[in-house]
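Each chain you see keeps its place in the complex, though not every chain is here.
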């Protein structure tokens, strides 16, 4: 009998902070292996809400959907250290990413800045999977320059009237609610005068149009607001304070933008591709060099993860982690195309090796240097805020 | 007139006229709606345009006048594939040309006229410029396999190639089956399974035809990157962020310069390779250099072009992604950069 098997399976909603890190990891690993839907392992593309729902519900029933929320709000209340373990184990097993905007963004936002009524109404619906959220940040003319947004919200009586357009709304087609950054004071300086609103997607005047990405997947959407009227209490926090709230929304989640997971998956893909082509030996030196770079990136990641574990706040230097992750991921994806030959031209999987889809891996690696702040913007941030090279 | 040996100025003038005439079919600034409409369909090309192409005499371009061709050289051929590349035409111009080159004087008139599209099937590995073997022939029927035949669903016939012979087979012949896969650019590629297919045996292939196809593909890749870069430059000049056109940011300026250098290098190498080809030299080394550089440069330039477009570049509705995806398909065709580097090395060993 192994040490792992001797642990009792974790009970739903139990306080797992009481376990040691080692026991916690073993418990999590065992539970995932038992409960994760096998047909969802390492999906080639991001799952839509309907596809991911079985896993969403399983986590919900176990009380594991919101590992970072306090227990009083229905979360697991995990310490940062245990939260990282949970995420590592999920990544290791190939668990699909959920439509997680409600859990990672809306929940923490309402817990920190919402009213009691907002919390009472929204949090349970997120936890149950009844409501899927999406985000309304970017706009067509406010890409990297987020604060240049133009969507407006005007107070009329006891309502706010929203007009404008959002873009790059991840899984926007799947969501029932959206949170929206809108300009409430057009006279104020760029980052002032922005407020934060919660909007049901079925409000009259809201239109969604899906965007097909370069890998031909409808991962994103555009959302149009045409005289959309919402009640006065649909605002989160104070009027004109939305930018501050939005900026702080991503706390230690910024760590995950630099996670080695994507590079690891791509390198694994490259290795299997070399095996498939019978060329593992020919590419030994290439694979070894990339493996070392990946391991080095993991060491780099650990530096920042350790900060989170200690409960420290991540500084602007975490941007370096994302720059390096994007560069490495894309470098590996580029090498996949070099090695693949004609196999890299296929839109779908390789017929006689369906776990290989080199062209798709290559295309999926493209946006990583854009989303969450492009590598150029990240370098600007590091140059100014870490190195003090600002104008 | 012997065009290949014409004096520089005469030939340049001819080239300019040829490229000018191409604009009617393959415009460098044409809109890409028609290209989009054909994507992921079958047969995936426009037979009307194919007729136009043949009517302009492009198909017999390199065949001697005696064989019904125009007797033009690699320079003219590459100039046209550059335009076809830039226009992202899905029609398999280089493949049809390769089939004609391989058949030479045996090329049927309906192929030259565009009425019969014959595509070559010569490869049985995911990479390389080496004609596959393993075709067995018995009583006028052939068996075997050929992979990665582009746009095969559109073919009226196939030219099956092995190192010893070519065979012409009808696309509807009994014993022939196709396994078709979509390619990322919206075209397709097929595996041909031949099981006792009735075939006309033709003479052995001239390997230089494949060198021509590789150079023509390098030129198509150059056309792709030139246009993708032009579109990107335009975007850099017009897209405003942080209160100014993003082309004012030095980091983006420098990346644009590095793209232009890659394009310039490709153009220069290709120029030298074409000259060597037309001079009748053994041009395998320089062909490898041209194809390797073009493949790598096209991937870099189109990748960067997408990146410089920011988030919009990652949507299917942005045209810029079409160039990346076509580059992905043409980069490995007739030998990837890696294959050609290796070939260059093995052809170089022992040379001074």
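Remarks
Going in written order, the chains are labelled A and B, and every chain counts its residues from 1.
FYI, a residue touches a chain if its C-beta (ideal position, glycine included) is under 8 Å from a C-beta of that chain, and two chains touch if they have at least 3 such contacts.
Computed from a prediction, not measured in an experiment: that's the story for all the values here.
In terms of the labels on screen, the copy numbers for the complete complex are A x2, B x2.
Just so we're on the same page, only the chains that are shown with their structure count from here on.
The mean-CA centres of chain A and chain B are about 40 angstrom from one another, to the nearest whole unit. Partner chain A is touched in their complex by these residues of chain B: 40, 123, 125-128, 147-148, 179, 181-186, 189, 191, 240-242, 249, 251-252, 299, 303, 306-307, 310-317, 321, 324-325, 328-329, 331-333, 336-339.
Across the complex, chain A meets chain B through its residues 138, 141, 143-145, 148, 167-168, 211-214, 216, 220, 277, 334, 337-348, 351, 359, 362-363, 366-367, 369-371, 374, 376, 379.
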